[in-house]
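Here the structure comes first, spelled out in structure tokens, and everything after it is commentary.
Note that one protein chain is taken out, while the other chains of the complex remain in position.
Letters are used for the chains, namely A, B and C, taken in the order the chains are written, and counting of residues starts over at 1 for each.
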């Protein structure tokens, strides 16, 4: 059923009784051409692009719970492509381009809002790093602007430019960055993939990956075995466990990243702002809640909950950046489990097991990557080789020393 | 908040410590092959369950402690000096 | 030429007077001028250092979490096989040299007199004020007189010593942070009021 304003009106006049499920709830078949493990944004996008771009529609997406409730439903909804390394910004830029046409493509309003993403800096060194990054983006055709202190003040008057412990020197702005409605992304991809014949199978947990002679043959699930010659992992936070089912140890650790939302208030923050002197970023949802977050709790965990020290850090950084937020109230706190890699960049690649692919290791970058990750993962699965956009995002780069270390933090996942 | 019962200082908040990751990997000897160093630096079991890990009591006694902690419940089962051999609980 | 006097980082920051709320239970904040010497036992030489300190200074080095005094010297446990020795201000480097002489190659000695600043807070509500800044349990049952904790206070590394039963606490902090630390401490003490001698 196609969504439109007219449909909304006619349905309203008939008591909204004619709406049908956004996606089917099929029984799993015994075999598929491709099985995608993980019904989050990345898995659903992979399935969608397999169908749309490569004509591969005999695809199942297996999700252990309901779709979209892992990190897709737990992030701070930011989209941007303002990365330093060409391997990263070119990939994220492709993802951003997909975001820009996503709603029309999916016929689902994911509320992609290109309201601008501003990264503040507070020192000469940080300014130079921001300039290097912004110039690298511009050379590759990606929008970036350098704001000085007064331009920052004008752009977002709530920012305390002068008086804090670390006065603001300026910021790197990407106007095309912004936010998207995270739940709607999963639902929109699910609906569009379903419409192209993909089976989205919820409450179907993978308990084993069958490997014969170095090649995958299928999966064991709580709803029985399913055969498939090609399997894609899109299980952020749990990649280590799933990869181990196929006998692989991967260079990754699982860490929790917390996020917060305030009580709803009238429009206050019209952009996405990140605070360079403390781990902090903020935007305001269309519902009015200020959505914000910061750094990792910093120790391995699979639990989707965080603890007070990070709450204190993040909230203090928020007040340091915008002192007028002080009297607002935090409404909810939650955590998502990140696949943290050893260089802070993702893996979209074939694996040493033939027929097994993964889009993984997304660290903090997963949500914004959703369409791009699905697109590149689908390509890699369909062609059994990476697209040039994800050619560098291999599993082997750690062994080869061809690292994609955006910030130079070294092989410490909790610092990435 | 994770509370770690430092064998020297007593129970302390996690903020006194700096996490240093998996404590089951050991630095290979100088003549070990490159793969051994690769595994030491990059290969992790990353278990969902009991994890043996280093916590540096940076704001306390400056000791690297071996902590046996569960990565779902966050229960801490054992905290020991660096050279102690610890058992990983079976479940 | 008279003997040179070191200048404290707090020299211009602690001005005598009464500050904050005018309540009847203020805390008292002062700086203590001390000599500080960090003493380590070398690997496997803990017993030798202990006997040397016993013999040379009649000082029994304290166990973890504790302080011990002999004469003018107080030893604070700070980490395994390491202590901070605190004594009244004397001639530059003299105590460190005496301790090194006593311990010989069994110990490593580092003078930290200038590297650390010692503040003292006392008064009936001193522990309550400290609890605003300090994460360890300061209840007398957990941290009575003679107890030592190496723990952050006001987010800064600190050796906290329950130095007298009055109660009073010594706070040993890195000198470069002394001013910042004092700002946090006095801010926390505004509610009770505080008195700088």
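Keep this in mind: contacts are C-beta pairs under 8 Å (C-beta built on N, C-alpha and C of every residue); 3 or more make two chains touch, one makes a residue touch a chain.
The rule is short, and it goes like this: contacts and distances are computed from a predicted model.
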Query raised in the report: Can you pick, from "Sarcosine oxidase subunit alpha family protein", "glycine dehydrogenase (aminomethyl-transferring)", "MinD superfamily P-loop ATPase" or "Multicomponent Na+:H+ antiporter subunit C", the UniProt protein name of the chain not displayed?
Result: "Sarcosine oxidase subunit alpha family protein"
Query raised in the report: Thinking of the complex as a whole, which visible chains are touched by the chain that is not shown?
Result: A, B, C
Query raised in the report: Among the options A:53, A:150, A:263 or A:384, which residue touches the chain absent from this view?
Result: A:263
Report summary line: Answer key for A:37, A:96 or A:112 versus the chain not shown reads A:112
**Report entry** Interface with the undisplayed chain - residues on chain A
**Finding:** 3-5, 7-9, 11-13, 15-17, 19-23, 25, 65-66, 68-69, 73, 86, 100-101, 103-104, 107-115, 122-125, 127-136, 138-140, 144-146, 157-158, 160, 163-166, 178, 181, 183-184, 187-188, 202, 262-268, 277-278, 284, 286-288, 305, 307-308, 311-312, 315-320, 323-334, 397, 399-403, 405, 407-411
Query raised in the report: In the whole complex, what residues of chain C lie against the chain that is missing from view?
Result: 1, 3-4, 6-9, 12, 20-21, 38, 40, 42-44, 82, 92-93, 105, 108, 110-116, 131-135, 137, 139, 142, 154-156, 174-177, 179-181, 183-184, 187-188, 190-191, 193
Report task. By the contact definition given up top, give the residues of chain B that touch the hidden chain. Result -> 1-3, 13, 18, 20, 23, 26-27, 29-30, 32, 34, 37-38, 40-41, 54, 56, 58, 62-64, 73-74, 76, 82-83
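By definition in this document, only the chains that are shown with their structure count from here on.
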Report task. Using the contact definition from the top, classify how the chains connect: line, ring, star, complete or other. Result -> line
Report task. Provide the C-alpha centroid distance between chain B and chain C, rounded to the nearest whole angstrom. Result -> 31
Requested in this report: List, in ascending order, every residue of chain B touching at least 2 other chains.
Outcome: 13, 15
Requested in this report: State the interface residues of chain B toward chain A in the complex, per the touch definition above.
Outcome: 1-2, 13-15, 19, 21-22, 38, 41-46, 48, 51, 53, 69, 71-74
**Report entry** Residues of chain C defined as touching chain B within the complex
**Finding:** 64-65, 78-80, 135-136, 149-152, 157
Query - chain B residues touching chain C - in the complex, by the definition given at the top - result: 8-10, 12-13, 15-16, 59-63, 81
